[in-house]
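All protein chains but one are shown in place.
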Amino acid sequence: MFLIIFLIFQNSYFQSIKGYDTPADEGGSITLEWKIKEEFLSDTNPIKFFEIYRKEKEKGFINVGFVLSQYNAYEDKGLIDGKDYYYQIWVIRERDTLKSEIIGPIYSSAQWFNTNRLNVLIITIILFVVFLYYIEKAKKGEKLFVRKIAGLDAIDDAVGRATEMGRPILFSFGLGFITDVVTIAALSILSKIAKKCAEYGTRLLIPNYDPIVMAAAQETVKEAYLEANRPDLYKEGDITYLTSDQFGYAAGCDGIIIREKPGAIFWQGYFFAESLILAETGHSVGAIQIAGTTAITQLPFFIAACDYTLIGEEMFAASCYLKPEPHMLGSLKGEDFLKAIILIVLTFSAIIATLAVIFKDFTFINKLFQFINNIFTVK
Amino acid sequence: MILNIIGTWLAATLTLAIFSFLYKDNPFYKLAEHIYVGVSAGFWVIYVWSFDIKPMLIDRFISETGIEKWILIIPAILGVLMLTRWFPRTAWISRIPLAFTIGIGAGLGVTASIQGFLIPQIGATLLPLTNINNILLVIGVISTIIYFYFSKEFKGSLKLFSRLGIIFIMIAFGASFGYTVMARISLLIGRIYFLLHNLLGII
Amino acid sequence: MIRHQLPLIITFFTGMLLIITFFIPHKPFGDLEQRFLIWYSIISGFTVLLGLDSLVRYHLSKLKKEFNIHSFILILSLFLTLILGFYSWFKFKTPFALNSPFMFLYTYVIIPLQATMFALLAFFIASAAYRAFRARTFEATLLLIAATVVMLGRVPIGGYISKGIAYFISFLFKIPYEKISEIQIFAIVSDWIMNIPQNAAKRGIFIGTALGGIAMSIRIILGIERTYITK
Partner (left out) sequence: MREFLTKLATIDRRIIYLLTFLVVCLPMIFKMIMPIRVSEEVKMAFKEIDNLKPGSIVMISIDYDAASEPELQPMLIAILRHCFSKDIKVILLGQWALGLPLGEMALNQVAKEYNKKYGEDYVNLGYRPGYTALMVGIGKELRDFFPTDYKGIPIDSFPFMRKVRNYQQIDILVGLEAGATGDAWVQFAGARFNQKIILGTTGVVAPDMFPYLQAKQIVGLIGGLQGAAEYETLIKKAGSAILGMPAQSFVHLLIIIFIIIGNIGYFILRRKR
């Protein structure tokens, strides 16, 4: 009799108290949640912290952890799946201790699928399928349309004007390495410029930061001169290795620019803060400057200091237009397809969201918007 | 105390050696540059020893027991295999640990980009067009994406949206320009504060 | 065959495993993921040493050809750092102990060199601002205007200038100065630019780069992109 009263009486401290197997986990973990009734949250006798007590079937209670007063949940780990556990929460206050009623039996279990991440799974599968589809198509050599980037016309004009002025052309990859995708894109832009230089017989200077990129540049230019059947004009000496130090490279380039006074300069690749010195010296000798980089932090300075700038992905589009290489072309087309989907989702959702606000009581629209919104929330 | 004075003078000479680059590229700048490359390379070796090899391999090997102790041999071997890249003949072996780390990096990257960026960022753009800021935000994101869309010629409405996109992009780059200028100047202020305060004690 | 296929197989399995364990928390996968992450942490420490070899080898070969002070100083400072570093670690149990010689090297060599290297940029920006930043196209003009507003909005002097403008407006349109003197025009417009147009454009750009990054990761996992492995 006494025991039952004790149980009922205890129940009055907590508004709610529950324990359950932690969802979407590898098992061995139970989560406890509780809420103290208002009247027990007095300032005169504030709660210091909560102590968590656990008991197995026949054994006594042991203290397994504690949580500061501002929390009302605890995750107990290291348990054995399928075994019954009982819990009790002690509310340690300044002057006394309140004990919750005993809850249980509860047992932990592992889940095979994290249901919270269903939206991530669906999108991951879509991305794999879309990219694989377009890369295979590009590999098979199918004609995939890529529009001509305005920057390519600017490149032609620049080479033409430099030739009229009878001044050489300078090309730089910046501080990129051969493993950077932007360096590979810059190589195909270089091959277009080299072909034009071969036709016009204009001298092409390429100072380099990385020896491997220099070797790739020499290869590309030699090939371009061959294609324009002017192998005699190709001068290996114009494609040199300067230094592998950021500002040393910038100072080296400045020296060449001031000495050779190029008519057109191409900054295509990955740049860091030295882009400032390079673009400024180029401007001081009156050269037409065309920049192209994926380095978001340097783009503002290139746009302000150069005549034309290829912004981020425009470089990949330019190189795909010039010399479509399956991996890059396939990825670009895959990205475009996904961008189209995102554009549709954004416009459609904007309309639905606006209607949901206007027709507050029309539950269907609100439910539809909740559904879309739910897909794009991280749980 | 003496050490601090010597140190401050050493730091001041190195600072002026780097600043001398402003006058023109000179041997003092090159010297300071090479000291920096040498010292920072040395730093990395000390870090790898005291924060990777010692605590994660040696200490753990001593403290672990049973099967866990011998499993530790695998990452140790993979780590050492990485160093085979130093010798041209055996360099290809280093591709095995390299492939391991690149695979993990790529695997983590895919799910993180989707859960950590695409979903929340698209989710944050599902806004009702009920106030001017929401309208500009949604239109800004749409027109910027259209600007970087390469599968269709820019005609008609696409041309309009791409023009709108470049306006948003230029305002964004202008803002980054202003913030970057602010950042670069703060670095100079920090250095001059060092020269005026620590070295000369004027302020 | 082994040289090319094995790395690609390893990349495929580790990549796919890390994606699968993201969705399946159940027993074997969760532990396996954590174990692979610990191994990744251990191994990635060694990659740092790779760069060291090419650096030392390059400068030693230069020194062998003919003595030059720069390569000599580099090698000397490298070994000096190693000696001081291991000594500090040995004596203080950690290289960070504030009074250790290693920390001396950090405070009085690394900080001045690295900080000053980047402080140079303020000068380069100033001279580029004067000699190269031109409003030659519509885009560049828009960029420079936005930059000017943000630069004034982000610093206290912007407040004084907007007070001046408020005084001028109150004088011109006879609006009492007190009412509009507190409005910091540049700061408000700059905050709006940062939170709305700049935000939208950056989100659009980063959605593009995120898709590009995912495409690259998928190409690596499926062995389509090989430059990483075969180079």
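Couple of notes before you dig in:
The first chain written gets the first letter, and so on, giving A, B and C; residue counts start at 1 in each chain.
Convention: a contact is a pair of C-beta atoms (placed from the backbone, for glycine too) under 8 Å apart; a residue touches a chain by one contact, two chains touch by 3 or more.
The structure presented is a predicted model; accordingly, all values stated were derived computationally and were not measured.
Displayed chains that the missing chain touches over the full complex: A, B, C (touch as defined at the top). Of the listed positions B:44, B:86 or B:154, the one in contact with the omitted chain in the full complex is B:44. Annotation: of B:80, B:160 or B:189, B:189 touches the absent chain (contact as defined above). Along subunit C, the points of touch with the absent chain fall at residues 30, 33-34, 36-38, 40-42, 44-45, 48, 92-94, 96, 98, 103, 106-107, 110-111, 114-115, 117-118, 122-123, 125-127, 129-136, 144, 148, 151-152, 154-159, 184, 187, 191, 194-195, 198-199, 202-203, 206. On the side of subunit A, the interface with the absent chain consists of residues 65-66, 68-70, 75, 77, 296-297, 378, using the contact rule stated above.
In the full complex, subunit B touches the omitted chain through residues 22-23, 40, 43-44, 47-48, 51-52, 54-56, 59-60, 63, 104-105, 108-109, 112-113, 115-117, 119-121, 123-124, 137, 172, 175-176, 179-193, 196, 202-203.
Convention: only the chains that are shown with their structure count from here on.
Distance from the subunit A centre to the subunit B centre is 13 Å, each centre being the mean of its Cα atoms.
Averaged Cα coordinates give subunit A a centre that lies 14 Å from the centre of subunit C.
Touching two or more other chains at once are residues 21, 30, 37, 110-111, 114, 118, 122, 125, 138, 141-142, 145, 148, 169-170, 173-174, 176-177, 180, 184 of subunit B. Within subunit C, the positions touching two or more other chains are listed as 19, 22, 117-118, 120-121, 125, 139-140, 143-144, 147, 205, 207-208, 211, 214, 216, 218, 228. Of all residues in subunit A, only 24-27, 110-114, 117, 120-121, 124, 127-128, 131-132, 135, 178-179, 181, 184, 247, 273, 276-277, 279-280, 283-284, 294, 296, 300-301, 303-305, 307, 312-313, 316, 327, 331, 334-335, 338-339, 342 touch subunit C in the complex they form. By the touch criterion given at the top, residues 19, 22-27, 29-31, 117-118, 120-121, 124-125, 127-128, 131-134, 136-137, 139-140, 143-144, 147, 205, 207-209, 211-212, 214-216, 218-219, 222, 224-225, 227-228, 231 of subunit C touch subunit A in their complex. Listing the residues of subunit A that touch subunit B in their complex gives 117, 119-120, 123-124, 127, 145-147, 149, 245, 247-248, 251, 273, 296-297, 299-301, 303-304, 311-314, 317, 320, 332-333, 336-337, 339-340, 342-343, 345-347, 349-350, 353-354, 356-357, 369, 372-373, 375-378.
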